[in-house]
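What follows is a set of notes on a single structure, which appears directly below.
As you look at this complex, bear in mind that one protein chain is not there, while each of the others sits in place.
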Amino acid sequence: MALDITSSPAGDGGTLATGGVPAARRTRNDWLRPNVLWGLVGAVIGYAIGHWAGNAIAHNWQQVQGSDQNNVSLVLGYLVGSVGFLAGLGIVNYPLAKLVGRQPPAPEEAQPGLGKFFRYTLDHKVVGAQYLVAMILYFMVGGLFALLFRTELLSPTSHVITPDAYIELVGMHGTMMMMMMTSAIIGPFGNYLVPLMIGSKRVAFPRLEALSLWLTPAAFVVLLSGLLIGGFPTGWTGYAPLAVQATQGMDSYLVSFGLMALSLLFGAVNMAATIISHRAPGMTFGRLPIFVWAMLSTASIMVLAVPVLFAGLYLMLMDRTWQTAFFTWQHGGSPYLWENLFWFFGHPEVYLLALPSFGILAELLPVFARKPAFGYRTVVAGLIGVGVLSFFVWQHHLFMSGMNPDMRPVVMLTTELISVPTGIVYLGAIGTLWRAKIRITVPMLFCLGLLFNFLLGGITGVFISDVPADTTLHGSFFVLAHFHYTIMGGYMFGFFAGVYYWFPRFTGLQLSEKIGTWHFWTMIVFFNSTFLPLFAVGLLGQPRRVFEYQHRLQGLNDWATISAYLLGVSLLIFLWNIVWTTAIKNRPSSMNPWHSLGLEWTIPYPTPLENFDRVPVVLSSPYDYGVPDRPPVAVVPEPVGVGCGPALSDPVREEDQHG
Amino acid sequence: MSGSTPPSPTHATAAQPRHALRIFLVWLVLSAIATPLVYLVLGPHLPPGGMSDSAASQQFDMKVLTAIATPVVLFIWTYFGYALIFFRSQRGVIEDGPPIRGNRVFQAGWLGITTALVLFLFGFGTYELIHPAGAGAGEGPNPIWSPVSSSSTKPLEVQVIAQQWQFTYRYLNAGGFETTQLYLPVDRPVVFHVTSLDVIHGFWAYQLGVKADANPGVDNVAFTTPTQLGRFEVRCSELCGIWHGAMYNNGYVVSAGAFSQWLTKEQQRHAPDLPLLPPAAPYYNPGAGGGFYGSGQEPNATATPSPFPSSVTSPAGS
Partner (left out) sequence: MAEHSVSDGRSGAAAATPTSVQDVPVHAVVDEQAFYARAQANASWAASRMFVAIGATVYGALVFSYFYLRSLDSNGLWHQPSQHPPILLSVVMLGLGVTSSLLFVWATRRLRAGRRGVLDWGVASAITTGVLALTVGLSIWQLSRLPFAPGDSGYASVFVGTEVVTIGMLLIELYQIETVLARSIRLRGVLSPGGDAADSSEVMAFRLAVDAASLFAGFMAIVLVGVFVLFYWVS
């Protein structure tokens, strides 16, 4: 069937990894082999064991008996349950086998059909597809939370849901979107496409990559389970005394964010190592697709920023279980400590969201402008510059906190300076579109939407970076609208551009352009209609995360809420497009529907298990549109001694010849 | 190959209309119209209004930022609008554009202009931050930008105590009584000492342009001078638990005479409560001591003399 993402030529599985992985075995019944269901069984068993252990350890602790809430047993239940989930999936076999020096058994590979999507697999293409589905799921769930609490904001004073439900939903929405969605581009597109783009047959660490995927459902379930035990009242930022004071739902936030941090770290290490070491001959850093550069920059930021988040979450967990006092000022701690640790991660985090979408933008514009990427080196330097500078701006979240007033001008400078490398993205876009031959397609529309939204998001960011203006804007809906413009309007538009653009690569099917156009126009109209009024709401004095607000702001809030519903409808159109394309129409697309020069489009669909027959030799940049006598992007050399083989497909050139 | 070779750059330049000039002219006209409109028409309506010196300075700040942002946004819109109209391929035809990989002058100019803009904004923002005493933002226990004490009037010291989920105010120049009402005299500098008894809150006096986080164990100082009579909203600006949204009240800027009347009345009304309160202090430890909300805590080290020990004993109304 057309959804069959990887072809599975029998007998190919044995050569997947050089680490001496033996050929795949396939003996047992499908249902008995490790899969998601066994993972769930493992999770339940693990949770029970962890819960029991926590009770055994801490049942007579003073704070447990005093509060009737045993955080230790809950946290251990979550952790052991997550391990059980991974064990049920068969992920734990490898580290256990290593303990006795055994050759790690390879997970059974390369079955036809959909079964492999519910399993632990080492094929980066399957992992990418799993990531894509997972991310769309998380995004939709997070969006539903938003619709629920926007409903509450229809009226300034009368209530649809209770205040605690409201604050839980706000926290869930924020955490889901900021934490689960950090992987929304690096997960599906990074994992699937980077090996194809750099001409590699595999990723460097397929097990780490798969682990990074399978930690996300664990984090997702743990986070959602927080709703059953009262949620957490702190929003996604988890500020300290409130988080120490909060009930057990806080633990689900801490554990799930911690699991997600691990997922990000493992994914990032694999991504960076793959890009550094697995580039095909001729794929120099000067020819690397900008998307891959963006992935490298993102992965590098992750490696340096996420551990600080992990440490912060761990300290908070210690405060809540082992009764340390990191964040309790009466005992020598400080709430500022959390603010610093969290935002030291938290600000690079927003660039973890911005950079991948910049990468997609810079990758797609040349294709649809049919011109070389403008200022390649400058744009790459911009991506790296954003990454470097992002570590020096976190204190702008603390402008009102009362710490270090003398640091304010410095942080204001670094924050505003980061708009220079960010502006380079626009420089690249302007140059690429100059005298171009623009084709308007759905991915291109989303790129243009990204440029439109991110402009407003970026400009309003300058307002917030300015301390005097920030005195009014900080913690208001203005900030909320600002980062929704950069994240939803930038990141998610980039994500959808990627989905539409690479869907034929993933599935062999091209999403309907007609439905896609509807999706785009409804999305950009209702997105702006939702969040543009929220700038005004913030300017007029409404703080974030409130369920009651000034009566004079009801009109604007109602407008935003109704637009938010329509935005939800727009996303339903997207889902309908997927259903229509895959289940109803199901007509295979051409191999290179966008006529791109990218290496990833030179491979036939279904993508072979090892991507390339032989390691290709890259001859030119993937952006050489319009260059006279352009060599093919890559050739596949014949086996040693025979000489050079045919060039990989080059649709444009062929047309040139036909024309 | 013959028909498909892209036209040589020189040839193309001759044939192309002068895109850059056209875009520049459109942008220039739009900016020349829009920027003054934004500054003069929208500007005076920008928040937070002009109720205090810090609010007025923030409004001016936002006016300038908006006025600078306008031509930038217009340039991007103009350019992309123009590009989408004039740089299109024919429908259904796949043809390549000219292989332009970069343009040194354009790239250097872009970087130069954005950097210059950013440096200007930094300088302007810093001036605006220092000029009206920290721009109304919380400066922590040791403020480095205080109002110039040119006026003979002593500043009014108000301690804002946040707790889940209300604000109370102690008037430190008037014996340190505690009330839920916030009245300020016009044209007299006010010093807010913002602290919290439990979690982090945010004291946001919207129309006054004052915002300072209320941290437990911290005396966060913010300055302003109200310049207009009227009502202002106080809201909590940091998420502090389920009733965060309900944590608001109103404050009033009144004339000096009305203020002193109000102060005397409130002082008498709250006199019986005063012995129950802990002595006014920069911050309080609810877990310790015998006061109504724990004991007051002296900071371990303060660079500037604290108003607390002396002003508590000073006579009412200064």
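To keep things simple, chains are lettered A and B as they appear, and every chain counts its residues starting from 1.
In this text, a residue touches a chain if its C-beta (ideal position, glycine included) is under 8 Å from a C-beta of that chain, and two chains touch if they have at least 3 such contacts.
Just so it is clear, the structure is predicted and the values come from calculations on it, not from any experiment.
For the chain left out of this panel, the touching residue among A:214, A:336 or A:376 is A:336.
Checked against the hidden chain, the listed residues B:17, B:92, B:257 or B:272 yield one contact partner: B:92.
The chain not displayed touches subunit A at residues 18-20, 95, 98-103, 200-202, 204-205, 265, 268-270, 272-274, 276-278, 281-282, 303-304, 306-308, 310-312, 314-315, 318-319, 322-326, 328-334, 336-337, 340-341, 344, 590-592, 595, 602, 604, 614-615, 617, 619-620, 629-632, 635, 637-638, 640, 643-644, 646-651, 653-655, 657-659. Against the chain not shown here, subunit B presents residues 1, 92-95, 217, 285, 297, 300.
The rule is simple: only the chains that are shown with their structure count from here on.
Subunit A and subunit B, compared by their mean Cα positions, are separated by 32 Å. Those residues of subunit A that touch subunit B in the complex are listed here as 163-164, 166-167, 233-235, 237, 239-242, 245, 329-330, 334-336, 369-378, 399-406, 408-409, 412-413, 416-417, 419-420, 423-424, 426-427, 430-431, 433-440, 448, 451-452, 455-456, 459, 462-463, 465-472, 474-476, 539-541, 543-550, 595, 624-628, 652, 655-657, 659.
Taken in their complex, subunit B has these residues touching subunit A: 1, 3-6, 12, 16, 19, 46-48, 54-55, 57-58, 61-62, 65, 69, 72-73, 76-77, 79-80, 83-84, 87-89, 94-103, 106-107, 110-111, 114-115, 118, 121-122, 125-126, 128-129, 132, 134-145, 194, 198-200, 202, 204, 206-207, 209-213, 215-218, 220-221, 233, 235-246, 248, 285, 287-288.
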